[in-house]
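Below: one structure, written as structure tokens.
Shown here: the complex without one of its protein chains, the others still in place.
Right after this comes subunit A.
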Amino acid sequence: MSNKVFAKGLAAALAASVALVPLMASAGELVIESWRNDDIDIWNDQIIPAFNKEHPDIKVTFSPTPPTDYNALINAKFAGGTAGDLITCRPFDASLELYKQGNLAPLDDIAGMDNFSDVAKSAWQTDDGSVTFCLPMASVIHGFIYNKEAFEAAGVEVPKTRAEFYAALDKIKEEGSYIPMAMGTADQWEAATMGFQNIGPNYWKGEEGRKALIDGSQKFTDKPYVDTFTELASWANYLPDGYEAISYPDAQNLFSLGRAAVYPAGSWDISLFNSQAEFEFGAFPPPPAEGSDTCYISDHTDIALGLNAKSPNAAEAKIFLEWMTGSEFASLYSNALPGFFSLSNHKVEISDPVANEFVSWRQKCESTIRNSYQILSRGTPNLENELWNISAQVINGTVTPEEAGKAAESGLAKWYAPHQ
């Protein structure tokens, strides 16, 4: 009886939210499933009205769920046959699995699919690249956002190299009126996503290292990865007191209240800081080592839109998807959500200066995606989840960088043949 009380509770909660959808949707009305509940106003006020100017007869409803529940919910909705028509796609395996189960329709025949590069599409293709099942929407870029007043107060310039970066942090710490770096390890993912995946590409040379991990020619115990962990471990000196218990919103608030100088960022943080920070802020890419001629950034394919294979409104949904391949959507989306950068090849003017700074790195640096996302998180233990745990522990000082490399490698070696 007892464990089912709990399982039933969850199931009932899922069922209750699932049950609402078919009541809302009628024939010819498209429902978009998404985890971006922050974006509901942008969809309702800008994107859907723009679409309806061209296609007034198709009604579109944006129906988001909390991000952490999304994967579980969408699976439950597919199982129950109540999923919406258009499904926001997580990158790589989560969506690939939905495609393999026959829940997502192939989209190669959508006109305008060639507006996207192969790299952009790679996160939503079968392993052999023959079928694309989601339409790429946007990527997010990692870097550091800094408080211009804090830099002035400490008399430091925007760092160009790694040495300059840590010299600047030391100086800010010495000056004392600002916390050098705002981040915590309580939620674990910041340590991996804004830490390890942010500064790492400069060590493992972006795509080169990422692909070498996949084919097994590099291991997490190799120098680039241990060095990344070593740099990460040094962050503990610059983080606020008690960072072990500081959560992601805490860190955001510390920065937007003007108490911290540098914030290891994902470009999605820009809109929050735009609305809350009362000081000028700028951004710089993860600084490469002294004398290295190339810089690398994490330009992560993050979000796409797929078509429910069993949608009764497939024809209308395809019209919507085709409209999304156009330049109007690209420009609308990139500007409405500064920090989410359209993956299409259309030239888009971004009015937000900080978002523009982020996207300008695409020209001067080499782009890569997070190395744990493609293929490597397919087994148990899951590499991405392992990296969260390990990166947080590296900063907490409970494992050494060498041990961290070994832990990540041994997890991978348990199930991934090229690493065995």
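By definition in this document, contacts are C-beta pairs under 8 Å (C-beta built on N, C-alpha and C of every residue); 3 or more make two chains touch, one makes a residue touch a chain; residues count from 1.
Everything below uses one rule, namely that contacts and distances are computed from a predicted model.
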Worksheet item: Looking at UniProt, which of "ABC transporter permease", "FtsW/RodA/SpoVE family cell cycle protein", "ATP-binding cassette domain-containing protein" or "acetolactate synthase" names the chain that isn't shown?
Response: "ABC transporter permease"
Worksheet item: Which of A:61, A:122, A:221 or A:247 touches the chain that is not shown?
Response: A:247
Worksheet, complete the sentence: Of A:221, A:385 or A:400, the residue that touches the missing chain is A:385
Fill in: Selected residue (touches chain absent from view) among A:37, A:52 or A:101
A:101
Worksheet item: In the full complex, which of A:46, A:71 or A:221 touches the chain missing from this view?
Response: A:71
Discussion item. Residue by residue, what part of subunit A touches the chain that was omitted?
Written reply: 1-8, 10-11, 68, 71-72, 75, 92-94, 97, 100-102, 184-189, 240-247, 250, 253-254, 372-373, 377, 380-385, 388-389, 392-393, 396, 398, 414
